[in-house]
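Every protein chain except one is present and positioned as in the full complex.
For subunit A:
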C-alpha cells in the first residue's frame, strides 16, 4: 500500500461469526465507518480485511468497531510492515 495515497490495509481476526448473515452485517456496518474504503470478511478464515484511510482510522479503532458489534476481534498484525 502506498501511504501517500492515504490508504492502508489491516487484517483483523474475527471470532463468533457462524453464518453468512453475520458476515454481511459486519461488512455493512464497518463499510459505513468514516475512512473505510473497502472491507472483505471471510467466514472460512474468520477474518476481516479492511482497506482504510490511516488519517481517519487505525487498526485499533477498526477492531473496536467490530468488537462493539458483539464479535471477538483480534489484531494479529498490529504493526503491519508497509
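The rule we apply is simple: a residue touches a chain if its C-beta (ideal position, glycine included) is under 8 Å from a C-beta of that chain, and two chains touch if they have at least 3 such contacts; residues count from 1.
To be clear about the criterion, contacts and distances are computed from a predicted model.
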Under which of the names "Copper transport protein ATOX1", "tRNA (adenine(58)-N(1))-methyltransferase catalytic subunit TRMT61A", "Light-independent protochlorophyllide reductase subunit B" or "Trafficking protein particle complex subunit" is the non-displayed chain listed in UniProt? "Copper transport protein ATOX1"
Cross-chain touch to the chain not pictured, restricted to A:10, A:26 or A:39, is A:26
Spell out the interface residues on subunit A facing the chain that's missing from view. 16-19, 21-22, 25-26, 28-29, 68-71
